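Take a look at this one; I'll ask things after.
Here the complex is missing one protein chain, while the rest keep their positions.
Chains here go by letter, A and B, matching the order in which they are written, and residues are numbered from 1 within each.
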Amino acid sequence: MSTAAAFRQKTITYGLIGFAAVMAIAFIAPSEGYYLNILMHAANYAIAVVGLVIVLGYCGQFALCQAAFLGIGAYCVGLGTGDYGIPFFVALFLGVVITGLVGIFLGLTTLNLNGHYLGMVTIAFQMIVTMVLTNWAGFTHGPDGITKIPRPAGFGGGSTYLGLCLVCLVAVLVFAYVLKASRLGRAMQAVRDNEIAASTCGVDVFFTKTVAFGICAALAGLGGGLFAGAFNYISPDQFSFGESVVLLTMALLGGVESAFGALIGTVLLVVLPEWLRFLRQIYLAVYGGAVIAIMIFMPRGVWGLVSKYLFKTAPIGSAPVKPLPLLSRSATVSDEIVLETIGLAKYFGGLKAVDGVDVKVRKGSVHALIGPNGSGKTTMLNLITGLYVATAGTVKLSGQDITALKPHDRTRLGMCRTFQNIRVFRGLTVLENVIIGAERRGNDVEGIDDVTERALAALDFVGLRDRAHLPVGDLPYGHQRYVEIARALAGSPEILLLDEPAAGLNSTEKTEMAELLQRLKGHGTTIFIIDHDMRLIEQVADHITVLNFGRRIADDDPRSVFTHPEVIAAYLGEPRNETA
Amino acid sequence: MSMLPQLLFTGICIGSIYALVSLGFVLLIRAANIVNFAQGQFSMLGAYFMVILFASLGLNYGLSLFLAVVLMAVFGVLFACVSYWPLRDRNPIAVIISTIGAGILLDNTVLAAYGPSPQVLRGLFEGEGFLVGPIYMDSQYLSIIVVTAVLVSLQYLVFEKTTIGKKIQATSQDREMAAILGIPTALIVMGIFAYSAALGGLAGILIAPILYVSVGISALIGVKAFAANIIGGFGSIPGAIFGGLIIGIVETLGAAYISVPYRDAFAFIILIIVLLVRPQGLFGERISEKA
Partner (left out) sequence: MKLLEIKGLTARYNAGEVLKGLDLCVEEGEIVALLGSNGAGKSTTLRAISGLMANVSGEIVFNGAPILGLKTAAIARLEIAYVPEGRRLFPGLSVRDNILLGSSNRRGAPATQLKKEVDAMFDFFPDLKALEHAYAWTLSGGQMQMVAVARGLMAKPKLLLLDEPSLGLGPKIVQQVFKIIAEIRQRGTTVLLVEQNASVALAVADRAYVLDAGVLLVSGTPNELWGNKQVRAAYLGGLAASA
């Protein structure tokens, strides 16, 4: 059975089990009173907490205004149905759309900056929402809140409305589950684990983060809208900063890796305070203490603890897959130029890290860039892949000027790279890492089955197929390098850029790496490689460019380069003239 | 129009408080690389220490002030040991979340002990005030400005003119290198926590007569200190001071000329504008590119 079909079947099974469970709960739940309230509270909050799981757990972005979104959703339903006579479901839908748009707007303002900004802006936003809800009495009914919010026709009864909330919850859980295994979900996790590597794998980091935050907000809007109908009454203090923290605590306690963590955390924190009534006075203080304790002692939350013991990923079968398309080619070096830099330069303040370098990489060749430490090699690679913006000069890929393109757009055009200090996605398995490489836009694959097959073929090629199911962090350093190479190869690159693939490898591993590069070369893969290990370079390179102090000092075939006096001087120093 | 000088005076005074708290905040960013979301709680706690020492125990004002600031410094170290030290090698988000937890814990512990009703605390000087040209200089407002000016100058002198100050700067610029030179970096980081908490506490004590002492101080001051920091430039010391003053002035003017209930919103509106237009802040360097 294909991966996609198996996943679909599993999802449907889980969905049906969930649906049956909530129907049972709605059926046996009392139609009013205390226990019904607890259940409704938990169901609506859990929907919002799933939003936090997506933004924090999947995408690694930290936001603290979930209660504000909850409030906006609730007020859309409260005001819409009451003051404006809009039908319940229309108001609910409007709430989801509005919160989603507000989330996207907030994301657009801050998500291109680093981690702390979203956190702070969302706190500010939370404060503004509370202030508006409290003070704009003419519109929001002020601090007294809105009463007598109707439930939709047909869902007036306690248990039927609870059923509605629970069905929405199950739908949201299934959505989060499917999202995690989708291309977008994988992109989010890639962003979480390593933004730079994600962008060079073709993921639009800013877009992905913004979408994650938009989804997070929209889910809070949904939870809030349902909340308004559940209790028929809302007021500003239900959506204060403190509630945002409670929602965050729910996500952290349950575990942000999975939507089920959100469910566990919410249920625990809705039910526990009711049991711990004697703490009433200080229960928020205990919350605060719990947050610190969770961060220190249980960083993966309850679900993290449970899943560590319950779930072991099974090895992926060894059924044969189609080999990588690039393996069908044979070694031919043509005169066609794949990559070209013209006068490329990068200055950091007064330091000319790269100073007007020309490079021409011919199709099918292995082109090496060498030079002493600090000569500008990695800067060069960062300029080529778009991680740095060039001070001057042009980069061309297959004749197209790509100097102004972002890293992910360059990847779309067929540029895949590895990193000297390994950048794998630590929260994902080996296979998932490589799948992210395989599903770069511009690759000739369609659908998850195709992508998985391509990823497995890449793992076959580097010899890690039997490790595909393991978390990538469990692999030794040398193997993680191969994961990076497989990730790049799975994207069928026009040109493969390798940043010191042999760094940190022992001599056996270096020999294996040389063999792997020889094999790639044998299939006509265009490679641009930086390395310090000259024995590796001289084995594989067709052409070598040498940098020193950011300038090109030699550009020739290996034999000429290694006997070039300026190159020897750059590496060994000037020959000693005194015969001591 | 005649209101303007008076409003500017008030704005600078309120802004001085934000500047003090923001200063403590930025020092922690620089020395320990942590974004402390419980900075406002330092002010709240300082004010309550003062309530305990001065109002409840009946100590003399000067002694209470001294003890409260010392207690805050001690508290700062305790805070570091619980919510920063165990997480120092982890993802920065873990520390952020842990400081948020600490903030909630502090707010609600105090709330459980004192309840929501605000406590009253008298000002640094008991005298009234006096008129200088068009401006009425309330003694409490004036004392805030003076204390802030003195503290900022003192800090400047210590940082720029003493060896210990240079060691602190060295630690915040490159912690590993500082350790290589034999500077006791862990001790210095703890010292910064103590100083940061004491600064925050002092700000709380100074603002108490104007705002009353309540748990609400935490969120109010803390969030504006963040905003001040981003407006001024993330991690910039002059940025923290000017960002604080800008927020103080804008919200005072906004409250007078536009809307009183939304006075607290102005800070956030400037914040969002700055993020859109100049995300590195007024004094910030360009956000560095790094691969």
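Just a few scattered comments:
Methods note: a residue touches a chain if its C-beta (ideal position, glycine included) is under 8 Å from a C-beta of that chain, and two chains touch if they have at least 3 such contacts.
As the structure is a computational prediction, the values presented were derived from the model and not from experiment.
Of the options B:N36, B:S83, B:T185 or B:T252, the residue whose C-beta touches the omitted chain is B:T185. The omitted chain makes contact with just one of the residues B:N60, B:S153, B:Q173 or B:S259: B:Q173. Contact with the omitted chain, checked across A:I196, A:A503 or A:I553, is made by A:A503. Where chain B meets the chain that is not shown, the touching residues are 163, 166-167, 169-170, 173-174, 176-185. In the full complex, chain A touches the hidden chain at residues 349-351, 372-374, 475-478, 480, 500, 502-507, 510, 532-535, 537-538, 549, 558-559, 562-563, 567-568, 571-576, 580.
Going forward, only the chains that are shown with their structure count from here on.
Rounded to a whole number, the gap between the C-alpha centres of chain A and chain B is 35 angstrom. For chain B in complex with chain A, the touching residues are 35, 37, 82-83, 86-87, 90, 92-98, 100-109, 111-112, 219, 223, 226-227, 230, 234, 261-262, 264-265, 267-269, 271-272, 275-276, 279, 287, 289, 291. Considering their complex, residues 56, 60, 62, 64, 109-110, 112-117, 119-121, 123-125, 127-128, 131-132, 134-135, 196, 241-242, 245, 248-249, 252, 281-285, 287-292, 294-296, 299, 378, 382, 387-389 of chain A touch chain B.
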